[in-house]
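Reviewing the structure listed below.
Note that one protein chain is taken out, while the other chains of the complex remain in position.
We call the chains A, B and C, going by the order they appear; numbering starts again at 1 in every chain.
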Amino acid sequence: MSRLKAAVVGATGIAGQQFLAALAGHPLFEVTVLAASQRSAGKKYIDAIKTRDGALQWFCQEPLHPGLALLPVVDGMGFDPAGVDIVFTALESDAARELEPLYARFVPVLSTASAFRMETDVPILIPGINSDHMPLIRVMQQKRGWRGFIIPGANCTTVGLAITLAPLQQAFGIRSVLMTSLQSVSGAGRSPGVIGLDIIDNVIPHIPREEEKVEQEIRKILGGLADDQVIPASFDVSATCTRVPVLQGHTECVSVSLEQSVSVEQARNAFLQFASDYAHPDLPSAPKRLITVHDDPFRPQPRLDRDSDEGMTTHVGRIRACHALQHGISYVLVSHNTRMGAARGAVLMAEELLRRGYIEGGYA
Amino acid sequence: MSRLKAAVVGATGIAGQQFLAALAGHPLFEVTVLAASQRSAGKKYIDAIKTRDGALQWFCQEPLHPGLALLPVVDGMGFDPAGVDIVFTALESDAARELEPLYARFVPVLSTASAFRMETDVPILIPGINSDHMPLIRVMQQKRGWRGFIIPGANCTTVGLAITLAPLQQAFGIRSVLMTSLQSVSGAGRSPGVIGLDIIDNVIPHIPREEEKVEQEIRKILGGLADDQVIPASFDVSATCTRVPVLQGHTECVSVSLEQSVSVEQARNAFLQFASDYAHPDLPSAPKRLITVHDDPFRPQPRLDRDSDEGMTTHVGRIRACHALQHGISYVLVSHNTRMGAARGAVLMAEELLRRGYIEGGYA
Amino acid sequence: MSRLKAAVVGATGIAGQQFLAALAGHPLFEVTVLAASQRSAGKKYIDAIKTRDGALQWFCQEPLHPGLALLPVVDGMGFDPAGVDIVFTALESDAARELEPLYARFVPVLSTASAFRMETDVPILIPGINSDHMPLIRVMQQKRGWRGFIIPGANCTTVGLAITLAPLQQAFGIRSVLMTSLQSVSGAGRSPGVIGLDIIDNVIPHIPREEEKVEQEIRKILGGLADDQVIPASFDVSATCTRVPVLQGHTECVSVSLEQSVSVEQARNAFLQFASDYAHPDLPSAPKRLITVHDDPFRPQPRLDRDSDEGMTTHVGRIRACHALQHGISYVLVSHNTRMGAARGAVLMAEELLRRGYIEGGYA
Partner (left out) sequence: MSRLKAAVVGATGIAGQQFLAALAGHPLFEVTVLAASQRSAGKKYIDAIKTRDGALQWFCQEPLHPGLALLPVVDGMGFDPAGVDIVFTALESDAARELEPLYARFVPVLSTASAFRMETDVPILIPGINSDHMPLIRVMQQKRGWRGFIIPGANCTTVGLAITLAPLQQAFGIRSVLMTSLQSVSGAGRSPGVIGLDIIDNVIPHIPREEEKVEQEIRKILGGLADDQVIPASFDVSATCTRVPVLQGHTECVSVSLEQSVSVEQARNAFLQFASDYAHPDLPSAPKRLITVHDDPFRPQPRLDRDSDEGMTTHVGRIRACHALQHGISYVLVSHNTRMGAARGAVLMAEELLRRGYIEGGYA
């Protein structure tokens, strides 16, 4: 099969660049369109990401692919979505609300934006976690008259939490969840992002709208599918989201009240055995394991663990009893917020959808 | 009244230096003895805190008091405790277990070490919080045949948590507590302390023995006094203690299940009204308020708030409902770990004990 | 004498806030007008410095003065300069070029902007360094037909360098200067400032246009006054300006080739004796010493030394021979870039000009 033609919209920002890094040399997708705001349109990509002072603003560890560097950037409105097979978007919420439906009329749209996450006919899909919500795609297509569809990924802080709650929910049932996040500065992007003057030698104890997103999204992602919508999971989630002086990788300290008494060993096994058969040749972006369990009590640490398995595994450690909750278990997770938590996670989701026939190609 | 003669033992470390800063020019106490390990004994204080390369290792923001700089350092075993009225100790746990009883035979000992915190006849006292435990001092003296006594302060992470739980316990009753700390590097001291190579761009998700200390100490401090011991509070505490790249000031994200339904406004009032009459001319180290409440959702922040009121107030913000707990309230606190959380807190405690007659002076 | 009425223009930015902090309770100046961009005009000051999310953006260590907090903000064009006695401006260069002459027609303008620094009839004045350039003010007034004048302060990186070169030039003569700066993030302000994603665990080896400014300004400041202009000093200056993960305080590593052979002790004495009589009751913002000399080889350090003497002294240490230059001396300096290096330095300059009769008051 020839590779599917892919457009990346919002290609110049941090998340957009992560799409380019994730798709460079990808065996299933070929980037043929780079779109961004009007300001960048008409420039070569490499020129569109330079500052006025001539500094190249490329933020991924992987080098910029030479072929993509010279691709011309088009306006997000200025390309024919019917000319590609799939669109990956890395847009602010307002732009996503306007542009994504234009593309979804024709082709599948995999998005990192929050704009459509809470629409009843739109599932939030996380790789390996809730493929049982995929049939909702047909509802969305029928209801909206779209040939394609929109699949928003979850908020970057939601992703690691959902991945680690899934095995506990499946094995033991969940009553309630408390989570405190220590989030990295890359989650705030660059415009304006978090300035050094605010975050060096400091903690910022509030990230606007983040806690509400996590609390709602978790319950939707781990909910059950009814005829034409997701029924949110019935447990409560309470989040405290903070920003710390870390470049990449969100750390989350989680305490869960389970439906039954569970030993630390049983919880550990649930993490270890979860989705152990997930890796598959059809999923080239998949990590070796969705969850990596650490027994060293000083792990996971964001700087030491974020990049393992291309940033696509979720690290769990410090599993222990939580005496303040009934049937309580506590643990610490580290998730790479701009890889599994954003663009690369969306690419992996596209691979899953392709494998299951929701994306077929041949649109273009 | 002339000032009480004070010895500072462990005077060269970070906590010991904070004692010197807290006691410089103090109206009630006069430092007459500086003690440290054998290695420092015999040197002038200012020479004892220099490295082999000649760099002065003075870590307080306040300048080193010239009078103290020239005081000779004696061995911790090498002075007569009967020659002072009070001893402040900043020792490692093992040294505290050995040395503090030698002093307590003669005079009151205010300690930052954990050695005696869990002895049944020894109260852990926090200024403004549990003066009702003071009568246990008489039990300790009688049982051990001491003329003086030992009062250990709480672990630096316990202090802010105890101070902010006290008003909630008093007004509403507490069922359970979950806390995630984001602790500063100064809490680890200097030998070896937390090295830059480990903490820059990182979070360390484990501090050995810290969580157990917090969980035990909170329940003792907020417990009730029986005849000859403290009956720990009956609620459970679950702590996750992490280290972040912050110099001073511990941030703690707290969720509390209360005995009754409480609005955010009621919780806020409980914090505001708690110990509002605490400041007193007899307590020169006391803050204007034990608790400072912030309505700006981005506060408290350790760098911006730690030094207000000489680092002696505990900052509370982001008060909100916690839906994952019954009658749940969440908040964020910032407490200065080397001031109220250590030496300066012990000096304030000494002022309280003096005011209430447990310290009388005239020993020397 | 009643206090002079002062306007602060650009009052909402970092440098503008430093003006407010420097002028709060000032014995000679009284802030009566706060001006900023149109976006802020009409709001109370305290509301003008809040984000959309309601967070107060006040960046000084000193608390915001309650009286200033409630002052209404006016547009920079929207007040009558004839209604004040002096204007302090903290503007971007383009805005300064447009607005400052409007004010200077009527009153003295003390500026932190670079717009007029290199005009031949405009002196760059640094407190205690080049008051011999003040007569150029009369040339400026005559030539431009202004009742007032514009005095730009130097670039924040220039300030510490000029202050420490002055005694060497005066005592020994200077042949050439090489300087590498390690600049703090506060020098870049907030819009956009230096983002955490760029500076954590990193050095940025280039600050656009900074090196050229330092090289030109030093020679002008340390030049001699001819009839109607400054003749730049004849020595060459070569600067390398870098940004490091430090909040406040620029560190500069300097090597100077002198006109004659000089011992370390002689250089040290030149620093020590320079302007030792500078402090004066008429200069309330003056430091105890313009230059503080450190003998500890590990000092000065920006975090430990920047705030001493209200950030108004320049710290010099590591004075030693430089064998790679003829008659070479090397040293390290730390200067507080947002205090002496910006607003508070401009206030001190105003005090000097008042003392010497260049500012008279009575304009308003």
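Throughout what follows, a contact is a pair of C-beta atoms (placed from the backbone, for glycine too) under 8 Å apart; a residue touches a chain by one contact, two chains touch by 3 or more.
All values derive from a computational prediction rather than experimental measurement.
S.K.: So one chain is hidden, and I want to know which residue out of C:3, C:44, C:303 or C:327 touches that hidden chain in the complete assembly.
M.R.: Answer from the full complex: C:303 touches the omitted chain.
S.K.: Check each of B:185, B:304 or B:319 against the chain that is not shown and name the one that touches it.
M.R.: Once the missing chain is taken into account, the touching residue is B:185.
S.K.: Quick one: say which of B:145, B:208 or B:357 touches the chain that got left out.
M.R.: Reading the full complex, the residue touching the unseen chain is B:208.
S.K.: Of B:42, B:196 or B:224, which residue touches the hidden chain?
M.R.: B:196
S.K.: Considering the complete complex, identify which of C:147, C:206 or C:280 is in touch with the unshown chain.
M.R.: C:206
S.K.: In the complete complex, which positions of chain C touch the hidden chain?
M.R.: 176-178, 180, 182, 201-206, 208, 215, 235-238, 240, 242, 244-247, 251, 253, 255, 257, 297-304, 317-318, 322-325, 328, 330, 332
S.K.: In terms of residues, what is the contact footprint of the unshown chain on chain B?
M.R.: 14, 53, 59, 185-186, 190-201, 208, 245-247
S.K.: I need the residue numbers on chain A that touch the omitted chain, in ascending order.
M.R.: So the residues of chain A touching the unseen chain are 53-56, 200-201, 296-299.
The rule is short, and it goes like this: only the chains that are shown with their structure count from here on.
S.K.: Quick one: compare the interface residues of chain B with those of chain C and tell me same or different, with half as the dividing line.
M.R.: Over half shared, hence same.
S.K.: Where the centres are mean C-alpha positions, what is the separation of chain A from chain C, in Å?
M.R.: Computed from C-alpha means, the inter-chain centre distance equals 47 Å.
S.K.: Which integer distance in Å separates the CA centroid of chain B from that of chain C?
M.R.: Whole-Å distance between the two chain centres: 41.
S.K.: Find every residue in chain B that makes contact with two or more other chains and list them.
M.R.: 201, 297-298
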